[in-house]
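Just one protein chain is left out here, and the rest sit where they should.
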Amino acid sequence: MPHLPEHLLTGYRNFITGRYVAEADHYRSLAREGQAPETMIVACCDSRAAPEVIFNAGPGELFVLRNVANLVPPYAPDGEYHSTSAALEFAVQSLKVKNIVVMGHGRCGGIRAALDTNSAPLSPGDFIGKWMSLIAPAAEAVSASTMMTTGERQTALERISIRYSIANLRTFPCVKILEGKGKLTLHGAWFDISTGELWAMNNETGDFERPDVS
Amino acid sequence: MPHLPEHLLTGYRNFITGRYVAEADHYRSLAREGQAPETMIVACCDSRAAPEVIFNAGPGELFVLRNVANLVPPYAPDGEYHSTSAALEFAVQSLKVKNIVVMGHGRCGGIRAALDTNSAPLSPGDFIGKWMSLIAPAAEAVSASTMMTTGERQTALERISIRYSIANLRTFPCVKILEGKGKLTLHGAWFDISTGELWAMNNETGDFERPDVS
Amino acid sequence: MPHLPEHLLTGYRNFITGRYVAEADHYRSLAREGQAPETMIVACCDSRAAPEVIFNAGPGELFVLRNVANLVPPYAPDGEYHSTSAALEFAVQSLKVKNIVVMGHGRCGGIRAALDTNSAPLSPGDFIGKWMSLIAPAAEAVSASTMMTTGERQTALERISIRYSIANLRTFPCVKILEGKGKLTLHGAWFDISTGELWAMNNETGDFERPDVS
Partner (left out) sequence: MPHLPEHLLTGYRNFITGRYVAEADHYRSLAREGQAPETMIVACCDSRAAPEVIFNAGPGELFVLRNVANLVPPYAPDGEYHSTSAALEFAVQSLKVKNIVVMGHGRCGGIRAALDTNSAPLSPGDFIGKWMSLIAPAAEAVSASTMMTTGERQTALERISIRYSIANLRTFPCVKILEGKGKLTLHGAWFDISTGELWAMNNETGDFERPDVS
């Protein structure tokens, strides 16, 4: 017997008898003609910040990479396999997306782990430790800002890491070139889980501000 | 001025004035108490196969890792950073999820790339090439099945790679141990973009069958 | 005393007092004017996949050849008697059918025997062995696909053998010529005994897909 968690079967039943019915033709044509999303989103695995939900996205709209703390490591053509770089290469070179959005969010567990340098590794492999070490210098600097509250340091690092990932995106030659030609635009966004507010990065200043959506 | 692609702002407006209003309390409590998802999903970045859509999932329900072709590399505590292993460690050790579902889908571009051994790398870094080389032996074996159609080979490799990822999940000591104790269950699923059908893996045989959701 | 198995006498009683009454005129005219079926079906002997049941066919509708695994051997005008070729010749040349459908099905015992090369012959004559040896090359190739499950290999060979039989149909000059003139169409179909689903072959790709019958 095939089996899936009951909550997934229930959810799927709602999808196939509800939303899918309305979008069946769209799904069929997306299957026939292939996907052509305009936008790639680099988001966090967090269960409270799904891009398709926050952006009310339909099938075919968003190419979504999700890892812990929505990090983009720097360009490293070292012959090793790199999950994030592979997704980026596929989105830019094969799908030719027009936008890449790095979306962080409040109360991010990965960012908290990066700031909490006293805690023991979660496992002998310490995979979270290694992964978050990508932003270790920033984490240390922020930890040193002792006059900021824990919450302020957390939000600060969440936003610094978004700018860090956007900077790393530019270390990929294809991204750099296409951005230069105006064929690709990079964006930063931050989602406040509590209030549902979306904050967008100002590309000139790097500040996060709330876009007017009224 | 902060800016985001117009289609995202439009989508966000729909979310914040629609779904969010109904779920505001839930978002607030999820922010206050933290996430506690029961299930982790390893899915593909494909814009046509978003887990939250297919499983009609609400905030806090699914911890979602998404990479190209929903692959789980084998356990490699080599001191390098590993995006997938980090997300897995966080889900299992910190969030203590009860289920991990590896969900593949039809017409997967990553799987197609793995079968198309004649094509040139997408970029000098050949990140997709390296990433998909994780299933190269299976891809070669399937490519040799010349009496199967291109579509049949594609579906075969999509399903073999799901079983491969589930096997790799078991190379992680924490997964192996918790599964042994009955505290963690591994599942395979495959989504047919064209028909919207969900196929679930039979854990005894490895075959994919459609669960009865009527 | 004439005798027949009791279940047949019971079934016949139901037919003659039920369905036959409604179709008596049709039977009489079919007897008077002879049969003129539009379609020939090459099906398996399997008791779970009767064409008249699956296609809800009335008298005179389907000319049905049934052998183990619905195989069509290649054209062989060697002066030997050939059951399949004789039926084919009669359907095409004498009845002038417009369609030939090769219909396979899931869990086919003949296909299973072709994949199970270790089992002993069923009898000294090894008639099943000889018969299934018609698709031995395909069976060997599929058996080599060790990363596929037993069920997946079975389904793969069931579908390959349908394409094989359709290819052999075209080795018959009369079929080749009439198909060229657009007077005869060849089709493939596969019946899933468990779900009752009918899958039809896409003549361009050879893939099997479910026709929309809603």
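All chains are identified by letter, namely A, B and C, in their written order; residue positions are counted from 1 within each chain.
Assume a contact is a pair of C-beta atoms (placed from the backbone, for glycine too) under 8 Å apart; a residue touches a chain by one contact, two chains touch by 3 or more.
Everything numeric in this text was worked out from a predicted model, so none of it was measured.
One chain is not displayed; in the complete assembly it touches the shown chains C.
When the whole complex is considered, the residue among C:115, C:128 or C:142 that touches the unshown chain is C:128.
In the full complex, chain C makes contact with the omitted chain through residues 1-5, 7-9, 11-16, 18-20, 24, 27-28, 30-32, 34-35, 37-40, 45-48, 50, 52-57, 59-68, 71, 73, 75, 77, 79-91, 93-94, 98-99, 101, 106-107, 109-110, 113, 122-128, 130-134, 172-174, 185, 187, 189, 192-204, 207-211, 213.
The criterion applied here is as follows: only the chains that are shown with their structure count from here on.
If you average the CA atoms of chain B and of chain C, the two centres end up 40 Å from each other. One inter-chain figure worth recording: chain A and chain C are separated by 53 Å, centre to centre, where each centre is the mean of the chain's CA atoms. One simple way to say how far apart two chains are is to compare their mean CA positions; for chain A and chain B this gives 15 Å. Residue numbers of chain B whose C-beta contacts span two or more other chains: 195, 207, 210.
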